[in-house]
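Omission of a single protein chain aside, the complex is shown with its protein chains in their original locations.
Let's look at subunit A:
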Amino acid sequence: MSAPLTVPADSAAIAPGASPATGFWRRALRHRSFVLGAALSLLVLGAALLSLVWTPWSAYDIDIASKLHPPSAAHWLGTDVFGRDIVSLLLVGARSTIMVGVIAVGIGLTFGVCLGLIAAARKGWTEELIMRMSDFTFAFPAVLSAIMLAAVVGPGMLTSITAIGIFQIPTFVRVTRGSANAVWAREFILAARAAGKGGFRITIEHVLPNILSILIVQATIQFALAILAEAALSYLGLGTQPPQPSWGRMLNDAQTLLFQSPMLAVYPGAAIAIAVLGLNLLGDGLRDLLDPRLARER
């Protein structure tokens, strides 16, 4: 597990060569919450990647004979009620967590940013329509819409990803539209219009590059929210389906045995906490590092 932790140090060694990014990396490595956040996030990413090539045991093989073993040399964190190795489950679970996060945030980012940019560029009733629609989506509880979606198309990883993704759209619409409006009010936009550029070109060439850092920060925070939402949906039995392991499912399974072996709930809970904490710290750090005004003060 120490392998991913060395990665920031490695990138420091690379940094002096990459001249335009040198300043960024030098500041990044001095930023404590960024380094910690990046380390924790890379830990989760490393776990997911590792599970693709190696797990101590198979995460799918049921071995009732060795169920609920305490931690031992063979099973580092013990086994669950079906005799599956906890470490292996956590590693493979990281994979579905990351997949759900990436795809759901991808959906939210793509649709949300497009709609937000359109709202800011077109103004008038287009903006009103987009914003009221996203208010409507936002007002709906995510879990409720996921349950409804599951009722229609059946529960599963795809359902939970779609539901979380849709739930992410309004947040991105708001953040995009708000920051894009601020860019549209700047004088260089007027200069671009005086040069004869239309709304689409101005959006691509001026607005998007100027709000990109805000979107990156928002995406990391939304990633953390998506992980929590996925865990919640899996816990409710609406997300990842057995035998596919996921941290939320592990919590669900641990629930019935909470008094016999409480540690079964602690492991996936801790994994979720690490991932969410890491991404939040990473987002905070990126916000500081990508904001030129804050950077100068430092």
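In this section, contacts are C-beta pairs under 8 Å (C-beta built on N, C-alpha and C of every residue); 3 or more make two chains touch, one makes a residue touch a chain; residues count from 1.
The criterion applied here is as follows: contacts and distances are computed from a predicted model.
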Omitted chain per UniProt, picking from "Cell division and transport-associated protein TolA", "YbdD/YjiX family protein", "Peptide ABC transporter ATP-binding protein" or "TonB-dependent receptor", is "Peptide ABC transporter ATP-binding protein"
Could you tell me which of A:26, A:132 or A:193 touches the chain that is not displayed?
A:193
Considering the whole complex, which of A:126, A:145, A:210 or A:244 touches the chain not shown?
A:210
If the hidden chain were put back, which residues of subunit A would touch it?
186-188, 190-197, 201, 205-206, 209-210, 292
